[in-house]
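Okay, here's the structure, questions in a sec.
Just one protein chain is left out here, and the rest sit where they should.
So, chain A:
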């Protein structure tokens, strides 16, 4: 359908194309419209088109060495190792393609990305509302209330805001006030997170807090894809399909390990947001850029140094265990670990054992089962039985869970204790260790518990993590 605007001399555009493309970005081959229709829209300035994989602006050194550097305009990838060349049957040339976002459909150097550049659809700008939208009626602590107000005021004034909150500070409810105000202004809101788990956990909570709002949850395999939703909760990967869409953005990075600081999240979120949209950052371990901006005063923000239950964060203890992987390879359990596990078994505690690799998780699980810790299971991010094992752990059927990754946030098993085996491994940077330590003592009934770093030589990351936790406790008045 072609729409004619009031001024008859001005060009026309199709409502279908507008609705399909507005706020989105597609590969040209994904469009359900004819090439002719799209070309007319491009000519009249309603649709923009650009190559998906482009050469980065070359610096002098690259020019001298003749080295080419690529970037993916869809996912922001600039890691040259994540590009590859293939003889392309479409353009009959050698094409460079991005390996980083293959799961969203391949983009090659001959692929075109298409976005809407005309006016917003009328239905999109929904009417302002004066009725209350948030039906959550829990009570915020004093600190949470202060943070909620400060966040709301900053975002309302168009400023980005950092909530630097310790793990277990209960921060989801802190953003409700700002969300409600933004929705009342007819805004479209994005809640972005690196983890599928978090999307799945937040979706029902947000839906029940905002019952009259359309909320959509996007993650790999989700079928919930309402393009007109007023509030979208999404993983970074799924955001790849958005462009210039949201008026206000929240990034929830707390407990993001092992996906924290994926540069793609940042890129995809920037692309999905409208220019100038304010950002609300929620994190326990702000990346250096955000932390410095906050400390220098160029980014507004607030620190929450206390958990909602008012107890301090458990501080990690370091235990040297020598070359422990040798033991594991020989099917043995290092003595120090055995002793700790025996003690925990007597006390009837449940524990997470973090290890650096999937292979180690498998081997350690076998050894533990052989050594009399029968109620042990191993789990990793791609484990198909992951949800069953986690459920069994939550029910207490499994006592010890060996894992390579932080499990979903819902797994706050009261009284759980944590050990990191090989805390000196480079996969455990300071942030990961802080977040892992943050699994302990979340429940008000069990605010304490062991957090042990078993290592073969202290690393800077371990010391940093312990320092950050002690610092937060100090700021929390302990």
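Going forward, contacts are C-beta pairs under 8 Å (C-beta built on N, C-alpha and C of every residue); 3 or more make two chains touch, one makes a residue touch a chain; residues count from 1.
Basically, contacts and distances are computed from a predicted model.
Choosing from "PadR family transcriptional regulator", "Amino acid/amide ABC transporter ATP-binding protein 1 (HAAT family)", "Phosphoribosyltransferase" or "Monoheme cytochrome SoxX (Sulfur oxidation)", the protein name stored in UniProt for the chain missing from the display reads "Phosphoribosyltransferase". Contact with the chain not shown here comes from a single listed residue; of A:37, A:106, A:229 or A:392, that residue is A:106. For the chain missing from the display, the contacting residue among A:83, A:281 or A:308 is A:83, taking the whole complex into account.
Among the residues A:293, A:358 or A:392, only A:358 touches the chain that is left out of the figure. Within the set A:22, A:46 or A:97, the residue that contacts the chain not displayed is A:97. The chain not shown here touches chain A at positions 80-90, 95, 97, 99, 102-103, 106, 108, 358-359.
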